[in-house]
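Yeah, one chain of the complex is gone here, protein chain that is, but the others are all in their spots.
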Amino acid sequence: MPWFPPTERRPVRTVLTAAALTALLAATTSCAESQRDDDSGSGGSSSAGGGGTFVFAASSDPSSLDPSFASDGETFRVSRQIFEGLVGTVPGTADPAPLLAESWTTSADGLTYTFTLREGVEFSDGTPFDAEAVCANFERWYNRTGIQQSENLSYYYRSLFRGFKENGDADLQTPLYKSCTADAANQATIALNAPFAGFIAALSLPALSMQSPTAIAEHRGDEVGGTDSDPRFSEYASAHPTGTGPFLFDSWDRGQQVVLKPNPNYWGEKAKVDEVVIRTISDGTARRQALQSGDIDGYDLVAPADVAGLEADGFQIEQRKPFNILYLGINQAVPALQDIRVRQAIAHALDKEALATGTLPEGTEPATQFIPDTVVGYAEDVPTYPHDVARARQLLAEAGQPDLTLDFVYPTGVSRPYMPNPEDTFKVLSTQLAEAGITVNPVPLKWTPDYLDRVQGTPDHGLHLLGWTGDYNDPDNFVGVFFGKKSNEWGFDDPELFGALDQARGLPTQEAQVPAYQAINRQIMTKLPGVPLASPIPSLAFSAEVSGYEPSPVQDEVWNTISLQGS
Amino acid sequence: MSATSAVVAEAAGSAPTSAARGRAVWERLRRDPGAWAGAVIVTAFVVVALAAPLIAPYEPARSQWIGQITPAHVPGPSADHLLGLDSFGSDLFTQLVHGARQSLVIGVVSTLLGLLAGSALGLLAGGIGGRVDTAVMRVVDVLLSVPALLLAVSVAAVVGRSALSVMVAIAAAQVPIFARLLRASLLAQRGRDYVVALRSLGLRQRRIVVGHMLPNALGPLLVQATLVLATAVIEVAALSYLGLGQADPAVAEWGRMLVKAQERLEAEPDLALWPGACIAVTALGFTLLGEALRQALDPRARR
């Protein structure tokens, strides 16, 4: 209140008011500070970890605490702390590594997998983790009926294993899963109906992690009521998730935060912090500011524009190896775009280098094909289309399209790891296209449902921005998802490509898949259904106190390694 | 017509003629510093908006210098760019000048839409009365029960994203306010001597309402319209913040520029402060002018 003037009439009162305000403000600040000190001080007394509270900001609440019913990253972020799968990942890569299974063998025909399980592991409710528990989990997924089979609830199981014991809708096929046998306490055998080269890698997905059969039965974890659009999650999924991981579920204050405590009986490296709080802050700017003011210790999806400033202020930036792809989609349902010369012109018009330096995180490299270079089947020798405006104009003239106008659909109100700022990306690309003589008609749409509906559900779009973050190291998880069948997104029907993808998917081992997918990548880049732009580097930011965070390209980040210094 | 006017003036007794009243209002306005400040701001705003292409050194929203933008840095003021660039690589000064044009168009059109639709409802309610009044006012109550911003959001969701949808959305939120205002003013005039006199002369209700009561109610409507112009400039920004503004992100529109610049508030505060100040000053101008008009037209509030 600087404009409280001391007047001659009532000087005493005014001064008093100002003094009171100042005192109040001072009290507020000092208390806020001492509060923080108290907390970090008291942290040491509680348990072995002695490491205080780690507060991480998420962009939304988890959708459920049972990862087998989920498909979103914020749910998996929480469940990765509580649950573990048979298979994990090699730190810092997307490659599979032993976790709850110490080793495994595959039959020559790729139909039988035998897992040797880690011994002496228990779920946090005391249930032993053994072959029976493994089979109980596989049978649980396989036996789902009714709405539990819907894409909304069993997205990953559906798309990976293709079907259930009793298929409830026409989109489902013969299930890949056949049976699970507990050969011994520490040995389980899974039989498949058809080869599935990505099986082991897929088992690292949080949706397929191991959960306590006892706890699921006790808290009625399989009783999901309601309808497809209106699922009512069970008590298990909202309050009693039970796994083998380094943290235990403590509480979930909806819309506010999820609290986890260390698992004192964890078989591996025990958590160093006393408590983990995953707080929901939906706005990206608010997340950054919460870190800057010390309200939180870390957050994900740092905007490219914020990286330099945060580093300058002494915050730590952790970068994940990019395991994603951002592309410009070209829809061949638009007649002009069926001409390969027009698509080539678009590719030559784009300056991916400038796009990467202008709008994407520092260090991001332009992409040459629709998979990042860490994925199996990446080809060094695909056709490339260097930035060349003259060539682009010439190709357009040859195609009889010297003044082409295209709808460019792009999403708003969204930030994905592969697309940190769609508006900026759109703006740069449309400016580059304009230089080559292509007029762009901007069509911004809300991410869901409008944007995805328009791009994936209708043929009504010219150019669009989309991408993908891989779930595990499998090329089918990229190009198979994009080009596996005729779709509204691309608007072309190409039996040659679809057949090649189908065949490559059915190969029994990844060794056999490498040449097949390299050929597919060359084929795709010759046909040029779209232009792969870059694999943006996703960043996390942490306060200076945090150490031991291990970023993973597939976000397989478990927080038992984290410690807080100076607390 | 002149005969009736004379009768009315006579019937109204001490009420001054409209010309005399206008002079009095003008006199009061002239002596009000707030009115002057408001008028200066509003005039400057309108001039800038109309002459935007003459004032601005470059073409707006072209992102000509997008190559100079990096995630971490937006070039500041230089010899070529008075205020530097915006984060889409257009000249910031040019964007601000053309933003005035956008604000003027959106503000005026949405206010006119709200004024026309609201007045039509108010005229129905206050002019006809009875059942019609009750029915119309229930509709107005329903509209009033939804906070203006949410009403605007609902409209924008139906109409889609465009400058037009912003105008319709803002106008929709103003409809109930204009309707109530006009109705109240018509009701207040009902018992006035001159209305009774006209009725005793055998004039039809419609002529009394449209020919005499409505012109007398224009003052408050004008005041409200001026104030709504201020609100409109701010609401455009709020709608942009909610992601319901214009289609092209680089378009020269203050609300969008402000929202975009929030991301870089700490690193490049200028980018946010300029459009923020433009919105605040323009809104201030219309508010001052509106308040001054209100006071000038309503002698009771003269102080």
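Remarks
Labels A and B are assigned to the chains in the order they are written; within every chain, residues are numbered from 1.
Methods note: a contact is a pair of C-beta atoms (placed from the backbone, for glycine too) under 8 Å apart; a residue touches a chain by one contact, two chains touch by 3 or more.
Keep in mind that, in the parts below, contacts and distances are computed from a predicted model.
Here one chain is missing from view; checked against "MaoC like domain-containing protein", "FdrA family protein", "NAD-dependent epimerase/dehydratase domain-containing protein" or "ABC transporter permease", UniProt names that protein "ABC transporter permease". When the full complex is taken into account, the listed residue touching the unshown chain is A:Q256, out of A:S103, A:T145, A:Q173 or A:Q256.
Check B:V108, B:I128 or B:L149 against the missing chain and you find that the one touching it is B:L149. Considering the full assembly, B:A230 is the residue among B:I69, B:A230 or B:A296 that touches the omitted chain. The chain not shown here is touched by just one of B:V46, B:L83, B:A157 or B:L218, and that residue is B:A157.
Within the complete assembly, residues 138-139, 141-142, 144-150, 153-154, 157-158, 160, 230, 234, 237-238, 241-244, 255, 258, 262, 265-266, 269, 272, 276, 279-281, 283-284, 287-288, 301, 303 of chain B touch the chain that is not shown. Panel shows chain A; residues 3, 5, 7, 25, 28-29, 31-32, 35-36, 38-40, 52-53, 55, 60-61, 63, 150-152, 155, 169, 171, 227-231, 233, 253-257, 277, 279-283, 286-287, 289-290, 292-293, 295-296, 413, 446-450, 452-453, 457 of it touch the chain omitted from the view.
Following the convention adopted for this analysis, only the chains that are shown with their structure count from here on.
Chain B has its Cα centroid 45 Å from the Cα centroid of chain A.
Considering their complex, residues 63, 66-67, 69-72, 87-89, 161, 243, 247-250, 260, 262-267 of chain B touch chain A.
On chain A, the positions that touch chain B within their shared complex are 284-285, 303-305, 307-309, 354, 357-362, 412-413, 423-424, 426-428, 431, 442-446.
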